[in-house]
Every structure is written in structure tokens, then in C-alpha cells.
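Pasting in a structure now, in C-alpha cells, and then I'll have a few things to ask.
One protein chain is absent from this view; the other protein chains keep their places.
Going in written order, the chains are labelled A and B, and every chain counts its residues from 1.
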Amino acid sequence: MKSKFVKMILKRVIQSVIILLLVTLMVFLVMQTIPGDPIQIFLGPTATKEQIEHYTKLFGYDQPVLVQYGRWILGLFRGEMGRSVTLQKEISEVIFQRLGATLMVVLPSFILAVIFGVTFGVAAALNRGKLIDSVVSFVANTGMAMPLFWLGILCIYFFALKLHILPVQGFVPPTKDLAECIRHLIIPVGILSLGPLASFTRQTRSAMLEVIRQDYVRTAQAKGLSRWDIILKHQLRNALIPIVTVMGGALGHMIGSTVVIESIFVIPGLGNLMITAIKSKDFMVVQNVVLILAAAVCFCNLTVDLLYGIIDPRIRDSK
Amino acid sequence: MSQRLLEIHNLSIEYHAEDAIVYAVNGLDVSLDYGETLGLVGETGAGKTTTALSSMRLLPDGIGKVSSGTILLDGVDVMKCSDAKIREMRGNVVSMISQDPMTSLNPVMTVGDQILEVLRIHNKGLSKAELNLAVDAMMEMVGIPAYRKNEYPHQFSGGMKQRIVIAIALVCEPKLILADEPTTALDVTIQAQMLAMISELKKRLNTAMILITHDLGVVAQTCEKVAVMYAGEIIEQGTAATIFEGRYWHPYTRGLFGAIPKLDEESDRLEAIDGLMPDPTEKMVGCRFAARCKSRGSHCGQAQSMWEVEPGHLIRCCLFDVERGNAQ
Partner (left out) sequence: MNAGNKRNSGNAKKARRFFRILFARKEIVLCIAILLIMVFCAIFAPFVAPYNPYKQDLTMSLQPMSAQHIFGTDQLGRDLLSRIIYGTRVSFSVGIVAVAIAGSVGMILGLTAGVAGGFVDSIIMRVMDAMMSIPMIILAIFLGSILGKGLGNVMLAVGISMIPGYARLMRGQALTIRESDYITAGIICGASTLRNVITHIVPNCVSPIIVLMTMNLGNAVLAEAGLSFLGLGINPPMASWGGMVSDGNTFLNTNPVIAIVPGIFVFLIVLCFNMVGDAVRDALDPRLRGTL
């Protein structure tokens, strides 16, 4: 029955491509409605007519809208994203550079959130009604309401300005100095992980509580299995489906949240790039960044679907 | 006195719900010898499943409490023994076949693995190959081809799922099987098959069994002894022969048999028993059936005892109070 599953995944991949194309269309059309000519804004009020004409031609902004769109899409398939007006570089180059920094914040955050979130959630579910459950639930609720930017500023204030143990902001590439790199990343990674950690804790707890009531848990007990065996092999595996769903969504959300984190801590990532591009009206950059972020989210969703199939055999066999 | 397989003495079990206490079992006495089959009959809510669960110490954590009494299983005090000991006994000395096969199996584990699991825990010395052989043999014994052992529960029909449950229960050759309404959730056509298979396996492995059911017909087919439960108590006990013969009956049992349609008699209506079971959140003294009993009398309000109306046949009803000369 494996081939049915493979077919389903392929179908989802094709769907994702269609969705991303739709994203490009929507983003492109929306950007066309923005008033203001990126070339003029870039060159400033002192630009001459010739200069404006020259650059407009250079970047292809004189072509009809449909052609501009077509060139962009075709370029994408070749791996090219066009040129940035403000940065005077190939956009794909810029995005690739920035992607590294963003991933260095997002990925460790996610892993931390997964490990601690699931652990706390299981602990809360197993000790239902006791103190540890209430504490964990309270902390989880708090974590989900926490405004990221505020927490960032709070941490900067305490750890950097008052206690002087961590740097205020900035980013050091790991190739240059690993220890400094980590020092600069501790606060951003820690803060970014809190929201998802809270969410995973809540979801794990409720999924485990659901599972605990199931008949097959009693069957497992009647076999004489030890408590841990039952938790790991019977309960957790069945609770994973809703947990994995939430994780997929959280990763997408985290990718968006990096915008705020990068802004506060001055990390040269994709989010920062997008903000500067918006402020300087560099449309091509904005379009491509949004596309990349959407692609990342689609990739996460696909991975989640793949994981569903691995975790739950019933899904492998169904439509 | 030789050891009996199961000896339950004055067992009382309470469920502590959020706003009330449910007195599920009240002063229950029952015992079983090695190799015997006991049919435990009663309506829903009589306390049959609760009694069975308690003999494996499987009452819901924190909610179910044994408030009094002792349970001796194969000589071991189930309530007082260590966690390790009771786990050693579960699946191995005593096992359970639960009611609903659709939900009793772990949906994300192969059926082979689920049978293997219980075998492995209680047979640490066996090698992987030996374990697999045993699993295959067990599957064949319940009528499922061994090549299907890497499939998942959702790929089997209800009847086949129940066979897997039976395989899990029997693979370690336990001394006692608790079969909680094993055929209720299945089609009528499969029921007979399933019962026949359970009986045969029981004979082959020389296991004792407590068959919980509300269906007297099933009891007649498979059980040597019968116990009738009502509102948390055993109100009648005897061999299948004496109970089905019907010379003496507790009024409730009379009602149960009266409600069975008979093909060889003419009648207008089935006899039903008026009223409902008493509220389990109220503690009662005296006969719990009195409110619905047609033969209600003045002594019904006092605590009732068991009376031996004929050899091997006990009834808990003041109507049979020999001393008072009230025997029917």
C-alpha cells in the first residue's frame, strides 16, 4: 500500500507548487498597486530624466506588467530572482546570504521548543491535577501571550545592560568566532523558542490526556507492561499526530516572527531584509523574500504530511 | 484446604467521581477453582466489569478504590502485593479479553508486535526467533494466517480484531481469563464461532475463565458455574445445571429467565421486571432488589445472607431463609 502514499505525497508536492505560483501572482499584483516608482525613490529627487530612463530600462521596469511577471517566473525556474535596485546586487545572492543567519536563529529555537515542550507536556499530563500540572499550564499560557519584542527588550535590559553578561545585539558568523556567535545568539534563540514551547506543551498535554483514556492503554496495562513502556510505545506514539500538526504550523509562524527578532537584535537575516526593502520600496526584493518564506512554510507542511504517513499507518492506506 | 485459583472475599469497590461516590460493588464473595468456568451474569451497571478489573488491580487510577475485602489470585494478595508482582501476573497468570475489539488494539502497532509484546515481557529468556515462532503459532490457533502479522489493526474486520485480542490474552497461557462480554460487540453470526473457539482454547490450555455477560444463552453454552450479580452483589450462585433447571430462583433471576422468549410456549407478552436498579450513589442496607420484587416482605429491609437451597446452589434472599421456614 506504500505506492498510494507516495502518490499522495506527489500530489501534495504539485499542489504546493501551484500554491506558490499563486503566491507569486498575488504578491506581484499587489506590489503593482503601490504608488511610487522604485527607481525614482532610489535615485532621489536630484535624478535627471536620462538617469531615470536608463535605470528603468536596466531593471526592466519599462516592460508591460505581464512581461515583467513572466520574466520573474521564468527566472525563478533558473534560480534567478532579479536584481535589487537599492542593493545593486543579484537578489538570489542576497537572499542566500541572509538565509543562513535566519536559519541559525530559527532552527535551534525550534529544536529547543520541541524537546522541552514535549517533555513538559508529558510531565503535565502524567501528573494531572497536581502542582506540576498547574505550574506547567500557567507557564504555557503565559508563554503564548508574551509579545516577542517586549521580551527581547526586557532580556537586553537585564542581561546586557544591567548584568553585562551577554551582548546587546549583533551577529557574528560562526566561521569567524564560534563562541561569540553563540553568545550573540543565546537571547534571540531563547526568546523565539518560548512561544512555540508553550504551544507544544499545551498540545502535548491535551493530546496525552486524550490518549490516556483510550481502551488500548488498558489493554497494554493488562499485559503487564511497565509505566514507561506504556507511555512511550502506546501513548506518545498515538498522541504524536496532533502534536506534529501543531509543530508544522509553529515552524511557519516562527519563520514570520524572525522579522521582529532580527529587528531588535540587528541580525542580518531575511526578516531584516524585508523590512529595509519595504522602507526603501525595493519591490523585487520584497516579492522574492515573501516567496521564499512561503516556500519554507509549504516545505514544512509537506514534511508534516510525510511524517503523518510515517507515524500513523491508517493514513498511509487512506485517500 | 487446597488453594483455589481466585478467592474474593467481602469485596467492596467505590468510584470517586467529581461530585459523588458510586458504590459499584458491595460485599462480594466469589471463588473459582483452577480450570473452572464461571459465568458472571447481570445487567449493565451491576458491577461485573469492575469486579473483573479489580482482580487484576486495573481500576482507574485515583478514581476506583477498593474500600474493603481481599482478593487472592493464585495465592497472591492482589491488593497488597508490589507493583512489580502484579505486573508479573498481568498477561501471564491472569489476562483479559475486553468488550470492544475496535478500540482495544493500539492503532499504530502491527498486530504481530502487539502479541509479541506480552510474550516478550513474561519470557525474557526466549530468543527472538523462538518468540516469533510462538506468535505465529498463536495466530494460527485463533485462525489468523501468520503472514498477516505485520499488518495493522485497521486492516482487520471486527471479528478478526477480537481474535487478535484473544491471541494476546492467551499467548502466555494464563491460569485465568477474564472475558468481559467478548461477543457483545460482534455480529450474531460471528458470536457462535467466537464462543466455540474460546471454549476450545480454554480446554486445550486448561485455563479457568470468568465469562462476563448479560446473555443467559451464552452462559448455558459455555459455563459450569453461574453467578448472578445485581447492584454490586452476588445474589445467586450455583452450577449451570441447577440454575438453568430453575427449581429454585432468586426473584431477580426468575425475572431474567422470564424475560427470555420461549419458542415452545404460547404467551402474549414477555415478562419484564418493573422499575430500575437502585441509585448506586446511595449506600443501602437490606435487599437491593426489594423495591422491584413481587415477593417483597417484611424482612427485606434487613441485611441479607446467602442460603444454600440445594447442594451447590446459593441464593441471597430472605424467602429462602431455612431457619424461618420460609423456603418455597
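In the analysis below, a contact is a pair of C-beta atoms (placed from the backbone, for glycine too) under 8 Å apart; a residue touches a chain by one contact, two chains touch by 3 or more.
All values reported here derive from a predicted model rather than from experimental measurement.
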Touch partners of the unshown chain, restricted to the chains that are shown, please.
A
Of the listed residues A:R71, A:K233 or A:H253, which contacts the missing chain in the full complex?
A:H253
Taking the entire complex into account, which one of A:M8, A:M81 or A:L293 touches the absent chain?
A:L293
Per the definition of touch given earlier, which of A:I19, A:L76 or A:C181 contacts the omitted chain?
A:I19
Which positions on subunit A touch the chain that was left off?
15, 18-20, 22-23, 26-27, 30-31, 33-34, 141-142, 144-151, 153-154, 156-157, 161, 206-207, 210, 242, 252-253, 255-257, 259-260, 263-264, 274-275, 278-279, 286, 290, 293-294, 297-298, 301
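The rule is simple: only the chains that are shown with their structure count from here on.
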Centre-to-centre distance between subunit B and subunit A (centres being mean Cα positions), rounded to whole Å
55
In the complex, the residues of subunit B that touch subunit A are 56, 58, 87-92, 95-96, 98, 100, 103-109, 117-118, 121-122, 152, 154-155, 165, 168
For a test of understanding, state which residues of subunit A touch subunit B in their complex under the given definition.
214-216, 218-226, 233-234, 237-238, 311-314, 317
